[in-house]
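Chains shown are a subset, placed as in the full complex.
Going in written order, the chains are labelled A, B and C, and every chain counts its residues from 1.
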Amino acid sequence: MPSSPSELHGKRFPVLDKGYVILLEHMGSDERVVDAARVSTGSKTGVDPERDRSLIFFLMENKHGTPFEHVVFQFAIKCPLFVARQWMRHRIASYNERSARYRVFEEEFYIPRRADIPPIFSEADLKEYEDVLKHEHEVYQRLVQKAQPYKEHRQRAREVLRALLGTAYYTEFYWTINFRSLMNFMDLRTGTGAQWEIKQYAAVIADIARQVVPLCYAAYERYVLKKPAAGDLEAGLR
Amino acid sequence: MPSSPSELHGKRFPVLDKGYVILLEHMGSDERVVDAARVSTGSKTGVDPERDRSLIFFLMENKHGTPFEHVVFQFAIKCPLFVARQWMRHRIASYNERSARYRVFEEEFYIPRRADIPPIFSEADLKEYEDVLKHEHEVYQRLVQKAQPYKEHRQRAREVLRALLGTAYYTEFYWTINFRSLMNFMDLRTGTGAQWEIKQYAAVIADIARQVVPLCYAAYERYVLKKPAAGDLEAGLR
Amino acid sequence: MPSSPSELHGKRFPVLDKGYVILLEHMGSDERVVDAARVSTGSKTGVDPERDRSLIFFLMENKHGTPFEHVVFQFAIKCPLFVARQWMRHRIASYNERSARYRVFEEEFYIPRRADIPPIFSEADLKEYEDVLKHEHEVYQRLVQKAQPYKEHRQRAREVLRALLGTAYYTEFYWTINFRSLMNFMDLRTGTGAQWEIKQYAAVIADIARQVVPLCYAAYERYVLKKPAAGDLEAGLR
């Protein structure tokens, strides 16, 4: 763990073959959650770390979610389109995504490792997967180039032709989300129902969140994920 | 215009080459908006249609948005993935989309008409666009089939392989949205900045909304779209 | 249980001494939730009630919340201001409240029953509680009347003078909310942490919801409230 969570800012965590997660900035802390909750009760903060921890665990256990909204994270994400599509279903968050109307897609798509696809697929199958995606980009690229000299047609060409490209292609976006909504994201996207690829992102994000708000994260593990108390205690005692 | 907006329920409005918009159901009416606004003031409703109209126009002009939230629409939509991606950026709404993890994609993709793409593209270019999309599905289909006998690999195969398919492929979703949020959708997606394809959907939806809540729609045209008063008056007098 | 949930529309359920809950309208049903979920999987609906029930229970258990958003309720509520203050903290919903800037408050405030306040309070204490609230209204009324002849001062007088009135005074509002958000409301406002008065409202609302979407409600009881399976089975078999 870094001596301060802000040391995480700007650090690039690679995910999948060409993606990443970067924490650009964050606002708030375990202490801020405690302060927000204590607006209610008027009791003093910071005197007793054990009482702070108890309060955070009490809030989480009793579904008092609002104090956790005062911690806000800002990320830059690079991921395949099919991952972004799952991601953006989370509505209590802010997104700004790269637009394929203004920018031409690079030939940059997700290739799963052998270990991450069913063993029934052969090396040749995987090669064919790659070839299809490469071919998509060749045609896309050629046709986009054809429109390039015509200022009045460029954007329309790009926006129609991107429809050729598979959702294995990478996109990028800015993502601002508060810790309460992030818990929901982590809960669903690290869970057994989530697709393997988005789980890799959710795991990195969970690791960042754990470093930024360790007590909140420990309470989340205990009461939302319902992990056994041992891990929880450990996290709480760090 | 139908004698009652509920006659619109279940009617399929075709959009693009293979898409549609269906109004499944709606809740509320111009009168309900007036009632909701008059909870504030306690004055009686329904006595004077001219006063109802004035109230709706006053609310819209002065950005009193909440009464418009009590009218709710439920649609079934079929559109290309690239359109769905733009659509689902609208967060104040509810979505349930077909999952390519559970269902195999049909070979069903959007083919723009010649008139809707830049004239610099030849017949052969358009043919190539189609060929790429067909080829994507051939490979997708073959590999999905290969996994079909293996119960433990089927879902994983489908969820990885769909990444081959371009966003021209069609998807379907349920969409529930209130009229306030719908105005924002219509304003942005019928506007000059919107892509031609989503505009076709937004136009059909706007036409449905106009029939369900004619006074609200007229006020929206006047104060949000800022259309000249003539069209507005017409709508109001219908 | 009524033969059809729409028989509930417009029926006034009294709550506390002078309040009420009215279901004005609703949209959707258990079947609609199943349909919305099956957009994902493409399997047919309505053939097998037992499979529908299983699907709803599966969705609830696995926190697939979105299909429950397609059921929407519209209520008219009358409650004390202090109850409304707790109520309106629920943000995923639409509100239109009576305005004390446009309407003069009646002398109508909440008087708790002896049984509902701590036994340490005497009859005289309760009398004093009432007297304070009556006196507030006397002064409020007198000063509002004083401004009544002056058109330019009326609204300002009302909006300043209402600050005299205790939050025991009754207010009214329209409330539109989907079933997913309603579950959160019911969970928190029928729970042990909720104030007795809002619990009375939440209980009536829960009873209405149970009649409108009995399977969804049974699944909510089982997986959100975590009630023992017996009650759940009963509800499921109704």
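In this text, a contact is a pair of C-beta atoms (placed from the backbone, for glycine too) under 8 Å apart; a residue touches a chain by one contact, two chains touch by 3 or more.
Not measured: the values here are computed from a predicted model.
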{"item": "Overall number of sequence copies in the complex as this file defines it, 3 displayed", "value": "4"}
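As a convention for this text, only the chains that are shown with their structure count from here on.
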{"item": "Size of the rotation, in steps of 5 degrees, that lays the CA trace of chain A over chain B", "value": "180"}
{"item": "Interface sides of chain B and chain C: same vs different residues, half threshold", "value": "same"}
{"item": "Approximate Å spacing (C-alpha centroids) for the pair chain A, chain C", "value": "35"}
{"item": "Inter-centroid spacing, chain B versus chain A (mean Cα positions, whole Å)", "value": "28"}
{"item": "Cα-centroid distance, chain B relative to chain C, in whole angstrom", "value": "31"}
{"item": "Chain C residues counted as touching two or more neighbouring chains", "value": "66"}
{"item": "In the complex with chain B, residue positions of chain A that touch it", "value": "80-82, 85, 88-89, 91-92, 95, 101, 109-110, 112, 117-121, 125, 128-129, 132-133, 135-136, 139, 143, 146-147, 150, 152-153, 156-157, 159-168, 195-196"}
{"item": "Partner chain C, residues of chain A touching it in the complex", "value": "62-63, 66, 89, 187-188, 193"}
{"item": "In the complex, chain C residues that touch chain B", "value": "25-28, 32, 35-37, 39-42, 66-67, 69-70, 72, 74, 76, 94-99, 102-103, 172-174, 176, 178"}
